[in-house]
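Missing here: one protein chain of the complex. Every other protein chain is in place.
Up next, chain A:
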Amino acid sequence: MYEPDDEDLAAEEQAASLKVACPERTWEDLEEDETGRLRITHGDKQYREKRRKIAMAAANSHVCKGMIRFLYVVVDLSQAVNEADMRPSRLAVVSGILYKFFREYFNQNPLSQLGLVVTRNGIAERLTELSGSPESHITALKENLEAAGDMSIQNSLEQVQSSLAQLPTYGTREVLFVVSALSSCDPGNVHTAIAAAKSANIRVSVVSVAAELHICRRMTEETGGMFGVSQSQHHLEDLLMAHAPPPPLNEQATKASLVEMGFPQKRPLDKGAFFSGRGGEYVCPRCASRVEVNPTHPKFVENIKINNPVTFLQELPAQCSVCSLTLVSSPHLARSYHHLFPVAPFEVHRPVIMQELNDAAKLDATNCFACNLKFDRSGARGNDDAPSVCPRCKKIYCFQCDVFIHEKLHNCPGCEIDKAKGYKNSA
């Protein structure tokens, strides 16, 4: 008679735990695409979610945003991050998402700065000062991932406040807590620290990995920040990434102003120069001194090569060491111009309209204008991934292009054609 031995039982247990760990990967979600590969689909829910996101971004597009941000990320490294309710552990998941977040933050806020604080053993440690290079923060966090003791909200707040309070008022001051613990170990009254943060116009947001803490919610409500509790790994990523786009400008806390900046030209040092002095390749346009841009640490070079093949973006922005003028290059500023000129959200294209069109127009309407994908003749693949139509240029797009255009590209090809027709060659 067959009796299950220990190994079988262990395997069964492992299978069961895997099932608990990844309940979202059920076989029901698989679908075969046209090339025969299997894909995971989340069905209509995902489509609806994406449409909602695009509509929401469009609704907020007219709001003034704080494009220059000073953000401290406080990472809770108390014992609670070693819990294995996320695989392999909360710490691995949180740190992985944070690396992504750092890159996305600088992608969306090119002139902003970020600093990193970790809290463990009841104290708060500032790992990096405010700076503009994502790789330095990633390296610092990677080297400091030992978790121990408790987190301290008060110590963290006091730590970042001393740094944020000195910054110019045109930038938004923000703190983002990533909390796993269910308690805070504070030396005094945490409410006075919150009140002090509020009076210093610091916006405190919290993303909780485990559960809602009263003090965290209170803190975000007092300072006008956001609060979120993650339900799953995906949700945690969504919550953190929601902090990457610039927040709406708080008129009382942050004064918009014109900031003088320099757009330096790269002028390499003449090799035959008798005296080269110190300095780099850029020349400050105000005082004509040579400016040494952020020296790239050899440790980061490998990282940069892999993740950001365009190394010039690492050099600027910088500050002139003589007259402290901020030096930027125009592509940095251009990264945020899509906030100024957003693409209007597309409407769902109803196949009913297709039948009303004449034959010539029908031929045009059967392909996606951007990617030339042929639409299903039936057009009855469910309402949520139906083709979209741009309200301005009336061109029809597939849903995938719709999402790509609004989330990554920020150009409507049809509208750009119409605009270019207005530009005369001679002018």
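Throughout what follows, a contact is a pair of C-beta atoms (placed from the backbone, for glycine too) under 8 Å apart; a residue touches a chain by one contact, two chains touch by 3 or more; residues count from 1.
Quick note on the criterion: contacts and distances are computed from a predicted model.
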item: Protein that the absent chain corresponds to, by UniProt name, given "tRNA methyltransferase, has a role in tRNA modification", "General transcription and DNA repair factor IIH subunit TFB4", "RAB17, member RAS onco family" or "EKC/KEOPS complex subunit BUD32"; value: "General transcription and DNA repair factor IIH subunit TFB4"
item: Where the missing chain touches chain A, by residue; value: 34-36, 64-68, 107, 111, 170-171, 249, 254-266, 268, 285-286, 309-310, 312, 325, 328-331, 333-341, 367-373, 398, 400-401, 404-405, 408-414, 416-417, 419-427
